[in-house]
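Omission of a single protein chain aside, the complex is shown with its protein chains in their original locations.
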Amino acid sequence: MLWGSNARAAHPIFFHHVLKAIRKGAKLAVVDPRQTASAQFADLWLGLNVGSDIALSHTVAREIIVSGLANQAFIENSTSGFEAYRDCVMEWTLDRGETVTGIPAASIRELAHTYARADRAILCWTLGITEHHNAVDNVVALINLALLTGHVGRYGSGLNPLRGQNNVQGGGDMGAIPNKLPGFQDIETDALARARFEAAWGVPIVPKAGWHLTQMFDAMEHGTLRALYVIGENPASSEADVTRAQHLLGSRDTLIVQDIFMTRTAELAHVVFPASVSAFETEGTVTNSERRVQRVRKALDPPGNARDDIWIITELAKRLGAAWPLATAEMAWDELRSLSPMHRGMSYARIEALGGLQWPCPDETHPGEKFLHARLWEKDPEKRGRLAPFSPVVDDPPVDKISDEFPLRLTTGRKLDSYNTGVQTRAFASPLREGEAIEISPAEARSLGVRDDERVRVISRRGQVVAKVRIDPGLRSGLVFMTFHFPEEVETNLLTIDATDPRSGTAEFKAAAVRIERLDAQAAVS
Amino acid sequence: MDLHFTTDVPTDDEREAIDAVLGPDEASSPDGAPRVAMQNRGTPERRSLVLPALHALQAREGWISPGGLNHIARRLGVPPAELFGVATFYAMFSVEKRPKTVVHVCDDVVCRVNGATEVAMACRERIGPTHEENEGLMWIKSPCLGLCERAPAVLIQKAGRGRGNETLAPATTEWIRASVEDKKLVVEPPLLVGPATGRRLLARVGVVDPMSLDAYRAHGGYAALRRAIDIGPSLTIREVKDAKLLGRGGAAFPTGVKWEAVAQQPARPHYVVCNADESEPGTFKDRVVMEGDPFALVEAMTIAGYAMAAEKGFIYLRGEYPLAKALLENAIAAARVRGFLGDNVMGAGFRFDLELRCGAGAYICGEETALFNSLEGKRGEPRNKPPFPASHGLFGKPTGINNVETLVNVNLILGMGATAYAALGTPGSTGTRLFCVSGHIERPGTYEVDCGTPLSRLLEMAGGVRPGRTIKAILLGGAAGGFIGPNELDLPLSFEAARERGVTLGSGVVAVFDQSVDLVDTLLRIAQFFRDESCGQCVPCRVGTVRQEEALHRIAQKRTLGTLGDEVKLLDEIGQVMKDASICGLGQTAASAIQSAVTRLKVFEGGA
Partner (left out) sequence: MSTQGYVSVDAPVRMITMDVDGRPVKVREGTTILEACKTAEIDTPTLCYASNLTPVNACRVCVVELEGARVLVPACARKAEAGMKVKTDTERVRHSRRLVLEFLGSSVDLSTASKSTHEWIATYEANPARFGADASMPPPPAASAAGETASHDRDHAEPGHHASPDVSSAATVAQAPKLDNDLYMRDYSKCILCYKCVEACGDDAQNTFAIGVAGRGFDARISTEFVVPLTDSACVYCGNCIGVCPTGALMFNTEYRMRKDGTWDESKQKVTSTICPYCGVGCDLELHVQANEIVKVTSPADNSVTSGHLCIKGRFGFSFVGNK
């Protein structure tokens, strides 16, 4: 099941594996407001209202429960909090689900029964779930479904957030999370881990979680965050409500940007460190979506004065008076292995020989773990460990409401040949690239009286842009779509809302309310 | 699938013609996406409508237009590039705009010695060069049209609402003119089937009305199926085995053994298929059976389905047989109405139905696995064997496939009993066989003789060569068969005798050439045939047929590379790799007639 994921376009090689399974008889369900390329391969596609994921999930859950399809053995053995969860979903009848999600009850029922009856089922999601103001609740709602059916902790079953960037998993692994040390060791609660790091680094580790991105922007707004060191990010283009983001970034006391491009953010910086392309110009590791730690290698010399990240950081330390020795990537990695138990068994030699290793890999005889949470199936409470908790969550529609003034739901996403804000993909001449456009349904085009390629004004409560129209029969009436691959052409994030999930710090890129105006109509008015 | 289409859209006419085959179009709403979509992953049987849909488009427009192709692709969920690959595989489809009337003039080995040159000359005079449009008309040359007994033959492909293809033989300029102008002047000549005595398979041909189920029943029709139902499927197979019936398609495999193998396969569903893609140059007997006694084939297929536990049968008919198509369509419809096909056949509680599918001008589709691919809506490329059709046939399922003549023998076997049947012919070749006698012969036609009858006797029945002429060569078994000389007329027409003499009876072709024939010209035509009909899948055949034709032309034009002997050796080497390493029977036999002319007729001894 792909929920809020258009893997055909965003994760093409992962989708090859899906296609192989389909050819062997696997069923594919896709939940997505748009009838995407992925949806066109699906046995069942559900085009829900943007932001009604919890409603759909709860309706599916109730249908599974009342049909007697819940995995009672797993629920009793391996989970906690089922009663509260059941009470919370019980009000989500098929009829109510249909009203809120826009999907016919019969199809919701079909999805529920298909998922629950499957021998094995994998539920994958991406930004369609997480780019919402209630992202964590959305994720939890999906996890609940897996717990309800026992589709977790077994080979061929499970939950999988498909990572959008080659090392977003690795970033988390390495502790680029406000409350974690490398190896997901909690900075506030894990005193043993802190002690290990203190011993290795010779400095005290403050047991206090840091800020995530949104909190940083809030702190900038409140003046408590005045200096910023940005490595390989372009928040001046990628943040929702970029007007605000650019203003805050541009008004810091110190802004350092370390990047391979002169990005919008770098243009605002006081100091720019030219960096190297990690995948092509440096040695190191990345971790992919399946927790596989893989080696990147230096194939090219970086141009001009660009240096690799280790060199820059070591040099910075030196200039600040800390005489860190210049380490190789492998030395840095071996230090990590000494501090992060789940990485301990992954020597460069083994990663090389085995073509990558999946964590956890506690020692050098361990083959790496194919899938997680198998412990939940253990009968022995000792081996089973902490029960997996059901988490009752509440449906909470998008913040930016549809109204007469802003009658269209704008959702954003990605294209096959482009990547995020386009700084990397702009450089190659993709024959597929058509530039930014506001994609609308044929019905919308008729009622607005616009044609393909006609330029129109798109207006939200926060800003407006001019973009050309592209008619997409995969969209339904009322739903419009843009990417943000071409900010230099059309700054889509002028339209999006920065309503943000307080826990994940992700903004609601997936749901803005807009209206479309014809340029000539406007001219006629003014 | 996330199919991509060019901007070409079908005209209303194209859409109508295609939807008439595919059913009403429940296209997605013009407003955009619905709320949900459940994909029917296109059953393989659905995809098999590719060929009928392409036929419908070609028949309406005279070509496969981009908009029409897109419509078929969208309706059937087949990628347009793949569909284009299918359309360009068949000679009866054109992906370039063509006039709505195209005259195909057969210039194959039999017609070219019996008036084809004159027809071609007349066409050239009146229409112009081949492949060029002239006032809504075009003419092209064609491989054998399966009308050799009435040579010269012409097929007129006529597109447009209410029009249909037509064959003419013997073709006269007057008839051709009438046909292209849609005048109904043409009278179908009687089927030429030799004397009534000794005709068992052909007993009803020319005797009963081929349109009438009642006439068929009045002449013994459906007694065989009744007997099969009485004795049950396994005893039916037993009968076929005991009769020692060998397949008449060329491979001479025991039919009962094949049926038993299919019946025993646990996988479901089972299919039965009739290979009616008769296109071996010089072959026309299956056409005569289907035109003269179409219900016999329907009955035999029903017996096959019953015996092999198949509920669905397909007849894959050669695309160039419009009359057989009409008669079989009528027979199937009549049988359905009267309960001889359907959910409860003859009230006996079993289900069987038949579909007629037409090829589109590709000799290779007579190869059984190529036929499956073609039927499935793919390019008619043969599959590698093993696995064999009995376990992996049509749609990858257990399939019993037999040709027309083999099948109608089953009616005979069940009618007279296996013992009596096995007493006919020789111990190694039981029953009777149909031979297609054509060429330089007094009374060309389809002749039924007991297996083992000497070739000379068959030729006598057909009246021998014209007075004053002598036989120079006989092509046995068609282009994939071989030549024999006038000194070999004592050959008994049995599988074992043929094998012993190193010849093949193949599809029953006996094409007679008297001393007026230019054998090198005949060989060039055969080489051209294989070059044109190779599917192109495997290198030995794809390139080998080209190199073979080139070498023959160099010999014919006395422009040899090295000596004539070097070229003959080269031909032999080319023949060897085609025979040894080609995927299918086409490549494996593409050199056999030419090689036999070299070795048996010494055609190049003393120069070309």
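Labels A and B are assigned to the chains in the order they are written; within every chain, residues are numbered from 1.
The rule is simple: a contact is a pair of C-beta atoms (placed from the backbone, for glycine too) under 8 Å apart; a residue touches a chain by one contact, two chains touch by 3 or more.
A quick note: this is a predicted structure, and the numbers were derived from the prediction, not measured.
Note that of B:122, B:519, B:546 or B:564, the residue touching the chain absent from this view is B:546. Considering A:23, A:208 or A:386, the position touching the chain not shown turns out to be A:23 (whole complex). Among the residues A:214, A:288 or A:441, only A:288 touches the chain that is left out of the figure.
Residue-wise, the contact with the chain that is not shown comes from A:168, picked out of A:168, A:327 or A:387.
Residues touching the missing chain, restricted to subunit A, are 10-14, 16, 19, 23, 41, 120, 153-157, 162-169, 260-262, 274, 277-281, 286-290, 292, 294-301, 303-304, 306, 355-356, 370, 374-375, 377-379, 416-417, 419, 423-432 (touch as defined at the top).
Along subunit B, the points of touch with the absent chain fall at residues 1-4, 6, 66, 69, 79-85, 88-91, 94-96, 129-132, 140-143, 361-362, 364, 379, 384, 386, 528, 531-540, 542-547, 549-551, 553-554, 557, 559, 561, 570, 573-574, 576-577, 579-583, 588.
In this text, only the chains that are shown with their structure count from here on.
Separation between the centroids of subunit A and subunit B, computed from CA atoms only, is 59 Å. By the touch criterion given at the top, residues 1-3, 28, 30-39, 41 of subunit B touch subunit A in their complex. Across the complex, subunit B is touched by residues 8, 34-35, 37-47, 102-104, 107, 110, 441-444, 472-477 of subunit A.
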